[in-house]
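Notes to accompany the following structure.
Missing here is one protein chain; the remaining ones are kept as they sit in the complex.
For chain A:
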Amino acid sequence: MASSDPEKLMSKADKLTKLTLTRWSADWRSAAGLYEQAANAFRLAKEYEKAKLAFEKASKAQEMLSSPWDAAKHMESAGAVAKELGNWNEVADFYRRASNLYIECGRSQPASDALAKGARALEETVPDEAVQLYTEACSILEEDGKEQMAFDLYRAAATIYIKLEKYPDAATILLRLGLAADNCKAVNSQCKAYLGAIIVYLYAQDFKQAEKCYNDCSQIDAFLRSDQNRFASKLLSAYTEGDIEEIKRLVQSSTVSNLDHMIIRLARKLPTGDLSALKAYSGKEQEEPLDEDDLT
């Protein structure tokens, strides 16, 4: 049919789908086609609300036609349009539905892609939701054994957490990234992830956590043998000595420059808190022997 008025197309399609006395079964096929056309026309005309509606209906029609692939595609388009509109809940909703439809098809990769798209759309505005979407996407991939693809998603999620200044969460995600890398033997990414986690802990002035993290990671063979491990040990020893100059010098090295941008920025700002926290930590260590003396 020609590109006539999308409104007319919409009404026609609606009529096709509504069950009346004359119509005993809805003609989903033609309806789907009409809906799609109408939606595209609306999008060109920048009538996003109507376009969104049209896309939704198209997707439903495709679902009825038991072609989840097309349905999912339409859902994605609906989500994109919703993003233009700024209905953030709807965006998340649409993308989730799209991803579910993709999973129905049995295709995990596009499912996670859909979720990632949604997350990217929501990064600026509703970062929590975005992070949620990222983690969901990662779990989908991991279930399917495609962890390699998850790296980027993990990294993006960590970036969002760092932006939100939720450093423990960021570090946790980085550790999850390390785990995923371990599963697919991507040693370099794994070591970078661990080093990133340690740096995040240090930036958050959580020296104990950083040390714990370092000890945990040292259990892992691949990390133990890597450059990143050496760098981490140097950094931690510089911290315990309270040598600011040394820390500043270390973070200029090339090991840091290979990490993620956000982490590089954190590292360059590193000697945070000016080691007073460290002093408190080392002070605590000194106190303990005193206590023992007191007891005896």
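In this text, a residue touches a chain if its C-beta (ideal position, glycine included) is under 8 Å from a C-beta of that chain, and two chains touch if they have at least 3 such contacts; residues count from 1.
Methods note: contacts and distances are computed from a predicted model.
Engineer: Considering the UniProt annotation of the chain absent from this complex, which name among "BRISC and BRCA1-A complex member 1", "Target SNARE coiled-coil homology domain", "Ribonuclease P protein subunit p29" or "thioredoxin-disulfide reductase (NADPH)" applies?
Structural biologist: "Target SNARE coiled-coil homology domain"
Engineer: Tell me which of A:189, A:209 or A:229 is the one touching the absent chain.
Structural biologist: From the options A:189, A:209 or A:229, the contact with the absent chain belongs to A:189.
Engineer: Just name the one of A:53, A:149 or A:238 that touches the chain not displayed here.
Structural biologist: A:149
Engineer: Quick one: which of A:100, A:218 or A:258 touches the chain that's been left out?
Structural biologist: A:258
Engineer: In the whole complex, what residues of chain A lie against the chain that is missing from view?
Structural biologist: 146, 148-149, 184, 186-189, 254-255, 257-258
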